[in-house]
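Note that one protein chain of the assembly has been removed; the remaining protein chains are unaltered in position.
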Amino acid sequence: MDIAAIAKELNLEIRSARDRLENIVTGGYTGDLLSDVMANSHAGDIWITRQVHQNIVAIATLKEHAGIILVNSCEPAKDTLERAKQENVPILVSRLGAFELTGKIYNLLAKDK
Amino acid sequence: MCAAENILEKHSFDIEGGNFSNAGTVSTKIKSILKQKNLPDDVVRRSAIVCYEAEINIVSYAKKGVISLTIRPNSVQIEADDEGPGIPNIELAMQQGYSTANQQIREMGFGAGMGLHNIKTYSDIFDISSEVDKGTFLKMTIHTQPAKD
Partner (left out) sequence: MKLREVKELLNADVIAGEEKLDMEVKTAFGADLMSDVLAFAKAGSMLLTGLTNTQVVRIANVLDIAAIIIVRGKKLPAETVELAKELHIPVLSTKFILFETAGRLYAQGIVGCLEKVEK
């Protein structure tokens, strides 16, 4: 399943890297502690977080995440967005909280398998 | 002022800056005091939340401080008075997401820049004043009667 399909299904708003929405999502990681995400997430994960500062782009790039979804209608900080555009990392925004969004994505991925 | 004679109960607690293992004990005590008064759950909960945030702020940033609880017939008031670095720009500090927390504080799950904002949203009346290199004073009032709106 690619990011575009998840975005469409869950009404996510796209903030950067529209040309990378065909990135395939193979799993998910939900978390707000950067050191934890760095240590435990995997390539191909969609990262669900409420952190908005620019370090998230560096982590998503290093860990080769499929993209980042910000929860609770959190918007990326200005420098985060610039960095995401430069690095071509998709950042999307959801109105849902982390639990609910995670639940929905988990179910979508499970159905897809 | 004129409310002074209406005080039903007053408690004060000392808080030590930098002592994270004790952080939150005052809020826990205040919560149990309020619970015994049979106040509405929502009032107890909101009082405990604002108290907790204020307590964490003192532990995170100040040398020491005092939190006091005043119960009146129609309100619960929590004051947090600390000796510490103070806040140079209150408006900025009130913004969601703004924080000067260090790595230790962040690793504990704090310092997301929500504290003062949370205090304001959960209080019915919120006052803050601060002097750089002296300290910060917070006063939170929560009405115990349902609001008229």
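Letters A and B name the chains as they come in the text, with residue numbers starting at 1 for each one.
Just so it is clear, a residue touches a chain if its C-beta (ideal position, glycine included) is under 8 Å from a C-beta of that chain, and two chains touch if they have at least 3 such contacts.
Since the structure is predicted, the reported quantities are computational estimates derived from the model, not experimental observations.
**Q** Need the list of shown chains touched by the one chain that isn't shown.
**A** Taking every chain of the complex into account, the missing one touches A, B.
**Q** Quickly run down the residues of chain A that touch the omitted chain.
**A** Spelled out for chain A, the touching residues are 27-33, 36, 40, 45, 48, 50, 72, 96-100, 102-107, 110.
**Q** Going by the touch rule given at the top, which residues of chain B touch the chain that is not shown?
**A** Output for chain B: 20-21, 23-25, 27-28, 31, 41, 45, 48-49, 51-53, 56, 108-115, 117-118, 121-122.
Going forward, only the chains that are shown with their structure count from here on.
**Q** So what's the Cα centroid distance for chain A and chain B, whole Å?
**A** Their C-alpha centroids are separated by 35 Å.
**Q** For a test of understanding, state which residues of chain B touch chain A in their complex under the given definition.
**A** Interface residues on chain B, with respect to chain A: 97, 107, 109, 112.
**Q** Which residues of chain A touch chain B in the complex?
**A** 32-33, 35, 52, 77
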